[in-house]
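Only one protein chain is missing from this complex, and each of the others stays in its spot.
Per-chain numbering from 1; labels A and B assigned in written order.
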Amino acid sequence: MSPGTYISLTLHAALVGWLLFGGDFDRKPLEVPVTEVSVVSAELFDILVNNTPPSIDTSLEIAATQPDIEQSEPPIDPVMDIAPEKTTQVLSPNVQNDTLPESVPDKPVRLEEVIIIPPVVLAEPEVEHPKLLETSLAPKPRPALRVAPVAVAPPAPNIDIGDITRDAAAPQVVSVEVAQEQTAKSPQAAAPEIVTEAENPSEVIEISKFAPPRTVRPQKRPAPSPLAAIPDKQTTSVVAPIDPLAVALAEALGGADVVSETEGNVTEALAPQAIRGMQLAISPCWNLGASSSAVLFTTVVVGMKLSIEGKPLENSIYLVGYEGGDSESAQRAFETAQRAIKECGAQGFELPADQYSAWQNVEITFNPEKMRVR
Amino acid sequence: MRLIYLGVLAMAVWANTSLAQNGPLKIEINDGVIEPLTFAIPIFEAENLEAAAVATEISRIVAADLISSGLFREIPSNRFISRRTTFAEAVRYPDWRAINTQALMTAAVKTTSSGRLTVKFRIFDIFSGVQLGSGMQLAGDTKAIRRMAHKVADQVYERITGEGPYFDSKIVFVSESGPKDNRRKRLAIMDFDGESVQFLTGNENIVLAPRISNNGKQVLYTSWETGFPQIYLLNVGTAGRKRLPTPKNGMGFSPRFSPDSKRIVYSFERGGNSDIYLMDLATARSARMTSSPSIDTAPSFSSDGRQIVFESDRSGTQQLYIMPVSGGTPKRISFGNGRYGTPVWSPRGDLIAFTKQSNGRFGIGVMRTDGSEERLLSASFLDEGPTWSPNGRVIMFAREDRGPKGAPSLYSVDITGRNLRALNLRAPASDPSWGPVQP
Partner (left out) sequence: MRLIYLALVPFLALTACSNSERDSGLLSGTLGWDDPAVNAEDQNDPKSQAFFEKTIGDRVFFEVDQYTLNNSAKAALDTQAQWLMNNRGYVIIVEGHADEQGTREYNLALGFRRAQSVQEYLVARGVSGLRLKTRSYGKERPIEICSVERCYSKNRRAVTLLTAGLS
């Protein structure tokens, strides 16, 4: 055996011995990462090598309340740049309707300026034509009356288009349940079990395709019977929130104690049924289904003038005031109120003509508090 | 109760009142209905011959967007009485009232040989007999048909509902394939409606829980690319990615951006224990935020960037906790029956969405940031991982079926709990993260 072989042998033996047992005695494993790597799988090798440069030393245990103290070694280009994987080029197997493939996400097609077209173009025909059409060719639009104006009056037979379209098909029954259950679940102490929704996707799509669930509310349109019991409470609670206005007006008019009298007069003068009837007439048309959450927190007071037939006069509907939202949501809330008044008031509200002065001017407070989903 | 009175209008009342002998009759309406608004969207008019196909396509996309919100119901065109509704023509309100249309949209599309596309449109409140807002016009590239349509739909939605836009937005998610015990996962990005899917990574490594930044340009996610879970930052434009340097001797996962996209919060495991860490992306320095022997994970910044919400089982079960980003003691906010995880702060700041487990079922819910007014919006065998639409009105999440063939798919639901619908995707998908409305 040549001396060379001996040397080689000794060195190899030393190396192998070290490799085998050195690790177990070494207290600073990462100090000589290269050697450790040689015993280690490719992945660990990768991990070790990759981990070392970017790693940030953190003896962080103290920092619980002072996270802003930085705890790292100087970031020597802390981040490894990895080229996009070869497989990463953007594939779009799912493009369907697009005849023209959309560009890569980083180059978004830029939409330009949003130009506001001055409404001039339409402003004029918009005002004129409808009249023209209504008087000349148009048979009167079929009444969209949804509810008997006075509670006592029996509801008209179901011939109205409006009714037909609104009472949509079966899916809604399902959704009503859903809505109910959810409201029941809502209290903070919360649901012991989760049973809120349809699990079946096809059912779900069914619902959403046609219409989202409607609330329970339309269905609890009160029957005439309880009316007699309610009216007092009803009218007072109705008037209460608007008091400040009454006060302000009364003061403006110079008669301080007219306030209660005025109200007294109104309520005395007008049968509670008439007021109730008007509420019942408007409610089903007051639709907050397409309103923002902010609108659902905005109460608006809307004023209008009625003709002797009980119809809202053209251009007489205006926003008196609002509460709970900003002017933007007040505007949206006003739009829903105006829609309700015009849609359900088209045929005129049922009000006693001999008391016209009592209801010639109306102020309606639209309070969505009960409409919010809780 | 303090009403804000509009001065001029108050005068009008005064005038009215003085005319009439009595004050105005006062009525309160506190009952109404919640129904989708009936909406007629006739095919857009094409102003030139070439625009005809585009006009049809755009109007269908606009209609689909609006209907998908659940806030509108489309009046089928075969019921229209006004057959010809050109853009310039005045609206015949009676025709639309007769078929119970509450809102109408008219629009016209024009293309130019230079590849320009313009869409102008108006919205009408049929029963009030008024135009809602001003007419508008949008211009863009003819290649951007879908985006154009989403932008138009956003404008209409915003004008009618008062809610912010969300249709023209992207969603990053995990696209899945393969059997349940060997699932392949890759990052992908798509339009909010599931169209235009593009992949951002290959499927060689497990990836999960991507989070898109508020500017829509970057995605954080967790990948096993090295064999071990690590946090990566991906550039949406180039699909290039970097591994973020987390502290030594442990593994980072579950990252999420701050609202300004300059910092991230993430979960860091060391010695079996997971805590919440905060990293400044510019300096790549991390700081520890929680220090408890419990599992602290799934952190999310508040919309103002001052607080985080995360889940912890320090009480014994998974519950939600809030703490200031500047440090402090976490405060528990969830107290219902069951377990709460994956909290996500609404972009509006008012609500926190979460995954709730109770009695072996999973549901997506929302609560106010103090934990009150908890509501569940969905429930199934496995619903998980909510993400908010940029306007804070819609929540998307993943729902997985039970059993060996079970695979996840994406669902969305209105925050009222209505309008639960499945997204129409061709492959299983999970972990959605909803990006911003595009500029």
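Here, contacts are C-beta pairs under 8 Å (C-beta built on N, C-alpha and C of every residue); 3 or more make two chains touch, one makes a residue touch a chain.
These numbers come from a predicted model, not from an experiment.
Participant: Using the definition of touch stated at the top, determine which of B:38, B:137, B:203 or B:274 touches the missing chain.
Facilitator: Of all options in B:38, B:137, B:203 or B:274, contact with the hidden chain holds for B:274.
Participant: Any idea which of B:102, B:155 or B:357 touches the chain not displayed?
Facilitator: The one listed residue touching the chain not shown is B:357.
Participant: Consider the whole complex, including the chain that is not shown, and state which of B:203, B:254, B:286 or B:391 touches that chain.
Facilitator: B:254
Participant: If the missing chain were put back, which residues of chain B would it touch?
Facilitator: The missing chain touches chain B at positions 179-181, 183, 185, 206, 208-209, 222, 224, 227-229, 251, 253-254, 267, 269, 271-274, 295, 297-298, 311, 313, 318, 341-342, 355, 357, 360, 381-382, 384-385, 400, 402-404, 406, 431.
Basically, only the chains that are shown with their structure count from here on.
Participant: List the centre-to-centre spacing of chain A and chain B in whole Å, with centres computed as mean CA coordinates.
Facilitator: 11
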